[in-house]
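Heads up, this is only part of the complex; the chains shown haven't been moved.
Per-chain numbering from 1; labels A and B assigned in written order.
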Amino acid sequence: MPALTLEEVARKLGGEAVGPKELVIEGVSSYETAGGSDLAFVDSPRLLPAAERSRAAALIVPREVASAAKPIIRADNPRLAFAQALELFSPRRRPTPGVHPTAVVGADVQLGGQVYVGPQVVIGDRARVGRAAELHALTFVGDEVEIGEDTVIYPRVSVYHGVRIGKRCVIHSGCVIGGDGFGFVRGAHGEHVKVPQVGTVIIEDDVEIGANCAIDRATTDATVIGRGTKMDNLVQVGHNVKIGRNCIIVAQVGLSGSVEIGDGVVLAGQAGIADHITIGPGAAVCAQAGVTGDVQAGMIVSGYPARPHKEQLKTEAAVRRLPEALAELRRLRRRVQELEERLGLGQDEAS
Amino acid sequence: MPALTLEEVARKLGGEAVGPKELVIEGVSSYETAGGSDLAFVDSPRLLPAAERSRAAALIVPREVASAAKPIIRADNPRLAFAQALELFSPRRRPTPGVHPTAVVGADVQLGGQVYVGPQVVIGDRARVGRAAELHALTFVGDEVEIGEDTVIYPRVSVYHGVRIGKRCVIHSGCVIGGDGFGFVRGAHGEHVKVPQVGTVIIEDDVEIGANCAIDRATTDATVIGRGTKMDNLVQVGHNVKIGRNCIIVAQVGLSGSVEIGDGVVLAGQAGIADHITIGPGAAVCAQAGVTGDVQAGMIVSGYPARPHKEQLKTEAAVRRLPEALAELRRLRRRVQELEERLGLGQDEAS
């Protein structure tokens, strides 16, 4: 780890140092776990008192904070500055470029300059790997796959034949990209006949995909993950799905076949989307929701079947009052019966 | 890709060509994405107008359609014919048989004729692999495993010792077959003592298993996946589960230990089945349902806890009306109170 002065760190983060400019910073941490030479951050003045009591040497704070009980770096976006500080003090380890002697590289493969191909990697024929891309140990890359420059594929990933992955992507361990879509048709004797999945997967630039995800190839055409979209672990993406740009897809989400997701959509953990559903740009689906109908742009939905989140909250509150309401209903019925009896009207018709 | 005439394609699909029989077909696609020499399909006359406006060169249509604005192939089951056309124009790539020099093959392993063993594959002792089976790169096959003829195991699969896989199966990348069932018993000091899982897994013929599934071995005896069953990605199958024939199990379904699933059952995405539950033949479980009791043959269930789907729909509709019903209940109470006051009866006993 490097050691930098408060002033140097502030300059690199585009912030302003307030305090002893020669203070030496040796690491970055959350304030809860910071050591005595660490830089921490708060993204709200509300958290400042707790952070001031921490062991941190200095704090990144919102620009609106003018001074504090500790040395500070004032930043327009403290969380972004913190991310940059982490990068500064713990830059990503890059392996030494080259092809490990145990890797098996097919025929007519094109490897760009500075490419890393780790131990036991298997690359099929006619694959193309862009400059400075990294294919880590035990990864499988099929025939005719294209991988863009600066993309990192961590150990033990499977990229089936013909898949195209853009630039600066990050694919975590255990992912399977381009496996067959789940398509079967009933045969004459009730058996399930496989529909060949002859399409592919296209992953655009700057996409990150978490561990153990499964992204199926299209029946024909392509399953597409749009530029800048970030996906957590154990996500399922069915065949012919189209995901827009800059989406956030949290762990264990399931997207059925032919789902279309607009730009900037957020899908929270364990949500499921039924097949052929369209989710408009900027919409959000809450955790564990089950979406069975189209969702309009900008809408927030939750529950099963998913509905506008505000309605769903109102319904959930009503459901919690339901046992009491049923008791009230019984009491009312008795009271109405009494009134009827008093007036000599007919008896309670419900048993 | 081959190029065939409309007449030739129709003959191979068992359909009837209507239109210029010498028309050259060069590929197969959905009509939405078809190019000008592609064959597409519609499985309902309702979709015909849209398909007629597409770029497709010709259409597979239901037998009842006698003619159309494009050349057609009339078929009894257009979807099945489409699957066959995909197979015709994009036959599955088969690797050249043989054992890659980087594969590690144990002692007393029997490999049938035309078997493919890819790079970096590891096969344990006494395993048996049937004729023309394919074990793709980086796959692990344990001791005494049996794999039937024509089965395809894609890259990076784990088959633990003693597992038996039938003929013509397809196992996608990332699957783990035969890992230990989740069995523990409380020890004297509150710790969890492992129950050794000494059973196995039996996968019958013609089964397909999607990417990154986990199928646990039985405690004793065997976990069984019945003939012709098709499983999507990221499915969990607990120990001692018995799955019948020709079932469809969609992505991210979870089957707890000792579940029994009859023939022809459909389990939709993210459904979960509690341990020791029996699901009768031909039943269906809707997406995200949580099954906590046995399901009778042919029944459709949904919700949590899962109930007959029609009842569940009725309840969901009622729940959506609940906030208004609670307001109505309050209004009624006021009206009853007024009546009581008018008649000089006791006050509202509920506050």
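General observations
Everything below uses one rule, namely that contacts are C-beta pairs under 8 Å (C-beta built on N, C-alpha and C of every residue); 3 or more make two chains touch, one makes a residue touch a chain.
If you're wondering where the values come from, they're calculated on a predicted model, not measured in any experiment.
Shown here are 2 copies of a single protein sequence; counted across the entire complex in this file, the number of copies is 3.
Keep in mind that, in the parts below, only the chains that are shown with their structure count from here on.
Here the spacing of subunit A and subunit B, counted between their Cα centres, is 25 Å. Against subunit B, in their complex, subunit A makes its touches with residues 102, 104, 120, 122, 138, 140, 142-143, 156, 158, 160-161, 174, 176, 179-180, 182-188, 190-196, 198, 212-214, 216, 219-221, 234, 236, 238, 252, 254, 256, 270, 272, 274, 288, 290, 292, 304-305, 307, 314-315, 317-319, 321-322, 325, 328-329, 331-332, 335-336, 338-339, 342-343.
Interface residues of subunit B, counted against subunit A in their complex, comprise 28-30, 33, 77, 79-80, 82-83, 86-87, 89-90, 92-93, 100, 102, 118-120, 136-138, 154-156, 170, 172-174, 206, 208, 210-212, 228, 230, 232-234, 246, 248, 250-252, 264, 269-270, 287-288, 303, 316, 319-320, 322-323, 325-326, 329, 332-333, 336, 339-340, 343, 345, 349-350.
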